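The structure appears below as structure tokens.
With one protein chain withheld, the remaining protein chains of the complex are depicted in position.
Every chain is named by a letter (A and B) in the order it is written, and numbering of its residues begins at 1.
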Amino acid sequence: MNVEPYIASNVVTLVLLVGVGFLVAFVRRNRLWREAARTLWSRRKVAILTVGLYLAIGVLDSFAWKGGVPEDVVDVLPNAPLTLVDRLFLGTREASYSAPLAEIEFYGGQPLRHPGTHLLGTDILGRDVLYLSLKGARVALLIGGLTSLIAIPLALLFGVGAGYFGGRFDDFVFFLISTLASMPGLLLLITLIMVMGRGTLSVCVALGVTSWVGFCRLSRAETLKLRELEYVSAARALGVSEPAIVLRHILPNLAHLIVITFVLMFSGLVLSEAVLSWLGIGVDGSWGQMIDGARDELSREPIIWWNIGAAGTALFGLILAVNTVGDAIRDVLDPRTLRDSP
Amino acid sequence: MSALLEVRDLRTTFPSSKRSAGPDDGLPVVDRVSFDLSSGEVLALVGESGSGKSMTALSILRLVPKPGRVVAGEVRLGGENLLDYPVTEMRRVRGTRISMIFQEPMTSLNPVVTAGAQVIEAIQLHDSIGYADARARTRELFVEVGIPDPDARLDAYPHQLSGGLKQRVMIAMALSTRPEILIADEPTTALDVTIQAQILALLRDLQRTRNTAILLITHDLGIVNELADRVAVMYAGRIVEVAERTQLLSNPLHPYTQGLLRSIPARSAAGDRLPEIPGTVPPPSQWPSGCRFSTRCPARFEPCADVMPEELRPAGGRRVWCHDVARNTNPQTDEHGEEEA
Partner (left out) sequence: MSAAPALESETLLRVEGLQTWYPIRAGVMQSRVGWVQAATDVSLELAAGRTLALVGESGCGKTTVGRSILRLETPQAGRIEFEGRDLLELDAEELRAARQRIQIIFQDPMASLDPRMRVRDQIAEGMRSFGIGANENERRDRVASLLERVQLDPDTMDRYPHEFSGGQRQRICIARALAVEPRLIVCDESVSALDVSIQAQILNLLRDLQEELDLSYLFITHDLSVVRYLAHDVAVMYLGKIVETGPTESLFRDPAHPYTQGLLAAIPSIDPLIRGGAPPVLGDVPSPSDPPRGCHFHTRCASVMDRCRVETPAMFAANGRASRCFLSEPGGEDEGGA
């Protein structure tokens, strides 16, 4: 059965949303997490709302369906799958560059088809820059989210395994980590992407493979510490099997590290993709690509600044918000608060 | 003879979790504490965790960790109030006139500096003498505190020293400037009992030969008996009883002191049930407006929960804060007739 890519993408998005739903339900049920969430909200409302805004835009851009294209629109095929964001900007294409809120084209001064409607101007192909910026949100979230979903379980598997069981497995993991860490990250990334071919999935996999090492070391170290704690010995004395101990006692006490790592890794990954775009092997439609395109534009006379301005601001906004929330999460989830008695 | 150290109505607060407006709001972990320490005397400050005894010592040296603050009272050293000193003056007092040794010798010494170097640094901080002289003085100190093979130990790192040796180095450091007062905060709690006996003997000897006053902070009444001349018992931030050592141990007045002595297993023969003090120390947010021990006191009656007891001065230089003692004490006699179980 040949599934069209857009349907596959819809399904994956749905699954992710359901997953998030489960997470939310868990947090509401578990008092420790609920209180942490509440504290976080009270401290960083603005940053959380900002991230929420980006998330909402990303989700809106993730469901595509066919049909419903008005007849007079010429720049898209009639049965192309389009998302809500696409449809909002349907038929707004110009011929080429135009400045924000301009009435005329940037070069030549021809009147625009839709004068005064482009808040952030248009790019070389006449596409509305605001539209491109919004679409970049989904790409950024995809890169940060999907890659983390690859890197973190990988890191946990090796890290917790090495820390808990030690011995040969630990030696093997140590060897693996040391080898990976001694390779120049960027070169490895480029090589992997060349080998796997360009595209979103390859970039995510390549980024995932090169960024799990840090968290692996961290989770190994933390597991080593947790393993010696008395409640682990107590569980053993109570007849709990080793795998059950890892699942029930070690992992939940690593959860705060997972959350912190996920949030902080996110911004690093988005920025890494920007570098890849600059090298021409990034993901299509990302802000990094927009910024890369601006290399030409900035050397023109007069300069074209709204492309890079919009993409840069959008990127900056997301990274700043995520890092702010991440710092606060690190404080809120500090396990030391769980050690104070009343 | 006025005392060397006079503490009056010392009050140190920590902000409570609720946001309060006034600067005085907060939980008083040290609440109107007053006592005297005479030259050459050993005064023990006794209490369990949460009693405020360590915080009292830190308040005297103005080393209370933020967000706590000393908000009221006087700490008079030789007549001058230390709480009025500017920080630079206070730094000159710390380590020279008043020294402190702490509970954990493991973490009190810098692990990357040799033992000798740390003491030399302390000496040179307060005395402008050359390195060679300071090292010689350190070696003498090491001998005085009973460190075997002192020359080798001068160049040893803390991790190469046992707990007992580390504590001796701490004591050497504290005494290197010949302070008038030594504050010892649980100095032997982290040590084995045979090593503890050695350190207690050492402190006793040093105290005698140098006539240093010691403010000894501990929860162990056995250590109190070994070292102290007078004892002040603290509970939930307040002093509840002050007495001379033998008086306190043979005839305690305050119900908390009595309960404390009774619950020490050494005093019960095997086979009896250990007398307990029921309940737990209430957290600062739940302190009653009256006597803070009233929630657990076997001698509690009407005024106790609402009215804070006033200071009583039975004969013999004793002080006690208790309504029950007040109503039972005949002002003429100096013995209080509560028998122990």
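Operating definition for what follows: a contact is a pair of C-beta atoms (placed from the backbone, for glycine too) under 8 Å apart; a residue touches a chain by one contact, two chains touch by 3 or more.
From a predicted model like this one, the values you see are computed outputs, not experimental measurements.
**Student:** Since one chain is left out of the picture, which of the remaining chains does it touch in the full complex?
**Tutor:** Even though it is not drawn, that chain still touches A, B.
**Student:** Taking the full complex into account, find the residue in B:Arg94, B:His219, B:Arg300 or B:Arg319 that is in contact with the omitted chain.
**Tutor:** Considering the complete complex, B:His219 is the one touching the chain left out.
**Student:** Kindly state which of the options B:Leu260, B:Cys291 or B:Cys304 is in contact with the chain not pictured.
**Tutor:** Of the candidates B:Leu260, B:Cys291 or B:Cys304, B:Leu260 is in touch with the missing chain.
**Student:** For subunit B, which residues touch the unseen chain?
**Tutor:** Listed in rising order, the touching residues are 48-49, 148, 162-165, 192-198, 200-201, 219-226, 245-246, 249-250, 259-261, 263-268, 270, 273-278, 280-281.
**Student:** Name every residue on subunit A in touch with the hidden partner chain.
**Tutor:** Interface residues of subunit A facing the absent chain: 31-32, 229-231, 233-241, 248-249, 252-253, 255, 335, 337-342.
Here is the rule we go by: only the chains that are shown with their structure count from here on.
**Student:** Approximately how many whole Å separate the CA-defined centres of subunit A and subunit B?
**Tutor:** 56
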